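The complex appears here without one of its protein chains, the remainder shown in place.
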Amino acid sequence: MINFLLKRVATGIVLIYVVLTLIFLMLHAVPGDPAMQLLAGDGAAQVTPAALEAARERLGLNAPLPVQYWNYLAGAVQLDLGTSFQDGAPVLDLVSERLPNTLELVLLAVLIALAVGIPLGSVAARRGGFVDSAISVGTSIGMSVPVYVVGALFVLLFALKLGWFPAGGYEEAGGNFVGHVSRVVLPAAALSFGIASIIARMTRSAILDNYRQDWVRTARSWGIGRRLVFRKHVLRNSLTPVATVTALQIGTLLGSTVLVERIFNWPGISALLVDSVIERDYPVVQGIVIILSAIFIFINILVDVLYGYLDPRARVS
Amino acid sequence: MSTTIVQKSPKKVTVSAALKRAFTPVRLAAAVMVLVFILVMILAPLIAPADPLEQNIAMRFAPLGTPGYLLGADELGRDVLSRVIFGIRTELLVALSATLVAMVIGTVLGLVAGYFGGIIETLSMRGVDVILAFPPIIIALLATTLYGPGPGTLIAVMGVLFIPAFARIVYGQTLSVGRAEFVEASEVFGARVFVRLFRVILPNVIAPVFVQFSLTMATAILLESGLSYLGLGIVPPAPSLGTMVAEGQRYMSTEPAALLVPGTIVSLTILGFSLLGDALRDWLDPRR
Partner (left out) sequence: MSAPSISPLLQVRDLSVTFDAGTNNLQVTDGVTFDISNGETLALVGESGSGKSVTAMSILNLLPHNARASGSVQYKGRELIGLAERQLDKVRSQDIAVIFQDPMTALNPVYTIGQLLADALRSRKLSKAHLRRRSLELLDHVGIPEPQRKIDQYPHQFSGGQRQRAMIAMAIASNPGLLIADEPTTALDVTVQAEILDLLIALQRENDMGILLITHDMGVVADVADRVNVMRHGRILEAADTLPIFEAPKHDYTRELLAAVPKLGTVSHPRHDFEELPAHRTPSLSFRDVVVEFPTRLRRPPFRAVDKVSFDVFPGEVVGLVGESGSGKSTLGRVAVGLQAIAAGHARICGTDLLTASRNDIRQVRREAAIVFQDPASSLDPRMTIGQSVAAPLKWNGLVTQRQALAKRAHELLDMVRIPSDWASRYPHELSGGQRQRVGIARALSLQPKVMVADEPTSALDVSVQAAVLDLLRELQASLGFSCLFISHDLAVVEMLSDRVVVLRSGQIVEQGPTGTVLAEPTDDYTRKLVAAAPVPDPIMQAWRREQRLLASSA
């Protein structure tokens, strides 16, 4: 088990290194002068030579390529992600200030999705018939309505029309707890909409799949009762694929915060990312991409460990 | 016990029966919808009633059903129906191109990795793992910052991002099919590598690729419209459904249709492709 863990962590570190390198290469694959492209986009005329030179200096673009690469990696290892073009603040400070807000949103969304998706999928699989069809159509819709449409509809319905929740914004949990909770519920629910549907479908198909397994018949032959057969020999075995699919969806979920934080004015890292893309603040964009990828890789390691716990056969290899 | 039942039941399930079971009424409707969307994509310039960019401030927020403005007009008085038609065209063209790129690369990669194993397998499948290490929309945002927004960037980024979806499926299938005795038999009986890969294995692993194609189309539209919603995908004023939702959202408290019309259409395109994918899976996968 320890070996397995070390191996996974080592793979994760290699993966983060490769990700860093790819991001570096993406910057240098920009046609022409990266600094020019970053400052001006297509309208090159408005850029003063002084500003261009400043940007090149900031990005370290004047050094030879291997030196740039080395400095970049060394910076990343020391968690020095550069400074913002906008106000010169260290990117790490900007990120660490806002990261907890995004993680709160994602965590809550995953919990809601699991709490809704697993029971929904179980009911669909066990009831069959009309209930199954209805849930199937429902989850199809849940997977298909884009998160920004869901978010906008939630604001329209629950905030503007019904007035149950504020339309957005943020309140410190320490200061006004009720205000904090009332502001996190809508964005988290919007975020969980799609993934809950995916979890429900996976749960349903895994349960149906496991019901067909020989060991279910064996357990039935021991006369331990229908409920126990379902809980211990069907549902328990279905958790493995559900965990896998949930983990895979966390990447999408992290991405969706980009849209949700904007709609609900939630001061997370993803809202900062979008603002920085619009402001062409490259160091901040790069820093956030690195941090979010690292988080995603870390979550996948956690899930692999969970997988080993859920399925003993995975532990050996 | 199961063998007994299988032996007894008629072996050959007729194609039409399997089709009927896979294409429930809802899914059939979805398939028709996808067909309509594809026709709209091809025929957009012919069927759009007006220029999607032409403004007529007098018709600002014309309601649904206004003569000449079947789906109403937006805040600048542009015909929403025409904008929707051209929006669908852009959306699908971008998604289709990206998905095709990903499918071709991913399928070949998975096939080669699964059959040859060894260093080829390690390199290609670890490469695929690396792509999966990026949250998709985030990497698209990075690319947009670097290379500027627009359909070209979108197709390139999504074309790469969706490779793993195809590569992993084909890889897994090839691993199991490649070990099947009929593939070994083809080797013993003299089939060359190219024949084994593309004539013997590929036809036996291609069904899930079609399924994945449909599902990936849905994901591509989702991603593309999301970026457009942020103003970082298809750049306004070019019509795109994502942009229309973003614009509609600003006026939604007084003009809900401005949000609901493009929101519904974009949801329907995604729903269509994902239901079609489900139907294809049930049809092509005999186990279900």
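First chain written, first letter: the chains are A and B, and each begins at residue 1.
The definition used in the following text is that a contact is a pair of C-beta atoms (placed from the backbone, for glycine too) under 8 Å apart; a residue touches a chain by one contact, two chains touch by 3 or more.
Note that the structure is predicted; figures quoted are calculated from it, not measured.
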Omitted chain's touching partners, listed by label: A, B
Contacting the left-out chain in the complete assembly, out of B:A30, B:I131 or B:V200: B:V200
Which of these, A:Y17, A:W70, A:W222 or A:F298, touches the one chain of the complex that we don't see? A:W222
Hey, which of B:L175, B:A191 or B:L284 is the one touching the hidden chain? B:A191
Please give every residue of subunit A in contact with the chain that is not shown. 213-215, 217-226, 228, 232-233, 236-237, 240, 310-313
Across the whole complex, list the residues on subunit B that are touched by the chain not included here. 1, 3-5, 7-9, 11-12, 180-182, 184-192, 195, 200, 203-204
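Going forward, only the chains that are shown with their structure count from here on.
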Averaged over CA atoms, how far is the centre of subunit A from the centre of subunit B? Could you give it in whole Å? 21
How about subunit A: which of its residues touch subunit B in the complex? 15-16, 18-19, 22-23, 26-27, 29-31, 34, 37-38, 41-42, 133, 137, 140-141, 143-149, 152-153, 155-156, 160, 251-252, 254-256, 258-259, 262-263, 273-274, 276-278, 280, 282, 285-286, 288-289, 292-293, 296-297, 300
Subunit B - residues contacting subunit A, complex: 24, 26, 129-130, 132-139, 141-148, 218, 222, 225-226, 229-232, 242, 245-246, 249, 252-253, 256, 259, 263, 266-268, 270-271, 274-275, 278
